[in-house]
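Handing you this structure, nothing more for now.
Missing here: one protein chain of the complex. Every other protein chain is in place.
Lettered A and B in written order, each chain numbered from 1.
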Amino acid sequence: MSKILEIKNLTKEFKEFTAVKNVTFDVDEGGFFSILGPSGCGKTTLLRMISGFIKESKGEIIIRNESMSGIPPEKRPVNIVFQSLALFPMMNVRENVAFGLKRQKLSKSEIDDRVSDMLSRVSLQGFEKKKVTELSGGQRQRVAIARSLVMKPSILLLDEPLGALDRKLREHMKIELKLLQKELGTTFIYITHDQSEALVMSDKVAVMNKGHFEQIDTPRNLYKNPKTAFVAGFVGESNRLELKSRDGDFITTKDGWKLEKKGLDFDPEVLYIRPEALILAPTEDLIDISRFHVKIRTILFDGSNTKVSAIESTSGAEILISLPQNAKFENLKEGDTVEVGINYDDLKCY
Amino acid sequence: MIRSLPNSPLYKYTYRFYVICFFLFLVMPLIAIAVLAFNDSNFVALPWKGFTLDWFFANTDERTGLLADDGLIQSLLISIKTAFYVATLSTVVGIAAALLFEEEKFRFKGLLYFLALSPLVIPGVILGISILLTSTMAGSYLEEHFGWEVEFLSPSFWLVVLGQFSFGATYVMLLVGARLKKFDRTLEEAALSLKATRLQSIWYITIPFLRPAIIGAFVVAFLISFSNFNTTIFLIGSDPTLPVDLYSRIKFSSTPVLNAVSFLIVVFITITALISLFINREKK
Partner (left out) sequence: MENKKGFNITFYLLILPVLLWLIVLIVLPHLDLLISSFQADSDSGAKIFTLENYTAFFKSKIYWLTFINTAAYAIGITILAFIVTFPVAFYLTKVISKKYASFLALLLLIPLWVGELVTVYGWMILLGDHGVINEFLLYIGLIDKPINMLYTNFSMSIGLLYISMLFMVVPVMSTLESLDDSLIEAASDLGATKWTIFTKIIIPYSMPGITSGGIIVFMLVIGDYVAPDILGGKSSLWFTEQIYNEFLSTFNWGEGAAFGFLLLMISSSIIWLALKLTGQKLERVGS
């Protein structure tokens, strides 16, 4: 696949504050690329540089092998879906979607065709004459996306477009967006602070923290093999334990919990363990695992996402463990002591 | 003290009495003008001698009503014409200034903004005399060095327009700027992102958003111009505007025809005000 966007050492300095630090990445043609990071980490700034609304302090943006430096936003082959949607309140749905095409002086019939086609793709046929203020949140969302997509951009930039929706609708739009992207084949660059949005929809995710990229990877790898402590903590749920020392194949947490972890060649400072990586009552034949005992403190029932809060017996360290919803653990209750195991590989040390 | 707090009756009635007195004070001169516009007397004074419309329509040796008073009609028309040009010019430049100061970044912006606000705190007299001095100087310079006689550089209709525009634009800038502050800037960015040029985005998105403020500002600039005296008096040529005409008549020859024209102005302003109130109600 060819690269549609290449970002090289991109940096943005505001007066005393560096919002984006030396970011380098590229995006494949037709890909769904997400940038995931906590709010304030510089995502919007990065996106606005790509779209041309702000000028980079250093670095280069290349779209389809063409440097974008000095090219104003209206000349770049990208469109944005804004965080606030920015629908034009003085226009109806049709006029909003047709706005960009009209600026390109296309023939009326072509504009009509493309607008109608796009509206039907986002299931908004019949809403042409509605005022945008009269639409529901999800419909407004779709108008904003249609308005940009109708321009046939090389790249569509989306800045937390689902942020304003309620949870149910967000879940639904996630799937719709992904399908729409697959169908159209447009390259999406999607910004979000919501890890689930990024993981569900993307081909690739960049995790951003304080202006720089921590890791760029597929959702699966990001989850399975976080390269930095930040990624381990930010993507998915984890138990975080600070470490005190390492002694050969053993590490000790601040609480004094000693665990076996083979194959370490540095002294880590912090340990991350995913709740679902912990195996309740491991069978004898499992190898390459650390074993310990915990006492159940309380059960946090949440359907398929049920966990137990437990205390490690020797140190009193607190951990969360996923509780598979099967008959085997149905009788587990507070105060019980159980054996727990974990693969060495699932002890993520940084 | 306020609606929700209890008050002693004495406090309440004293307060109400004061406010009533204030409004009486406010309307007294207007009512006096209105009443005497219909008094069947040759003097602008009581006693009441009966109702007449002479001061609007009469055309006799003794009484010249408003419609027959060519001088007054003439100055009224000049005032309207002046106000129209001033309002148009002020609106165009005022909008440009509002957009410039709200949306652009450039060197000396603070200084320029300060200058644009300065007409608020410069007495009208000063604006009048300094524009008079400059235009006269420029006029004589052009005449001496090039032999050109530039008419509008000596006191004239267009100099009045320029003089009133010098502060009219400030008011438009402030009124339009206030609305622009409420404008969601991402709408412009969205337009740019949809490949509109900057000018198109201003024309199709920003200006429609500003429309109510622009109309209001135009009216304000019109009224400011229509009632201006302090600056106008220095720049006026041979044709007086209504306030200048009123001034000389009040000083030297007042007859109830002045009441008649003043009464019409009051009526006109009241209707304009009511319309604006009505429009505001509608919007809510």
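Just so it is clear, a contact is a pair of C-beta atoms (placed from the backbone, for glycine too) under 8 Å apart; a residue touches a chain by one contact, two chains touch by 3 or more.
Owing to the predicted nature of the structure, the values given are computational and were not obtained by experimental measurement.
Between the chain not shown and the residues B:P9, B:P47 or B:G147, the one that touches is B:P47.
If you put the missing chain back, the residues of chain B touching it would be 1-5, 15, 18-19, 22-23, 25-30, 32-33, 36, 43-47, 92-93, 96-97, 99-100, 103-106, 112-127, 129-134, 137, 162-163, 165-166, 169-170, 174, 178, 197-199, 202, 223, 226-230, 233-234, 242-243, 246-247, 250-251, 254, 258-259, 262, 265-266, 269-270, 272-274, 276-277, 280.
By our rule, only the chains that are shown with their structure count from here on.
Per-chain CA centroids place chain A at a distance of 57 Å from chain B. Those residues of chain B that touch chain A in the complex are listed here as 184, 186-187, 189-198, 200, 204-205, 208-209.
Within the complex formed with chain B, the residues of chain A that make contact are 51, 53, 72-75, 78-80, 82-84, 86-90, 99-100, 103-104, 147-148, 151.
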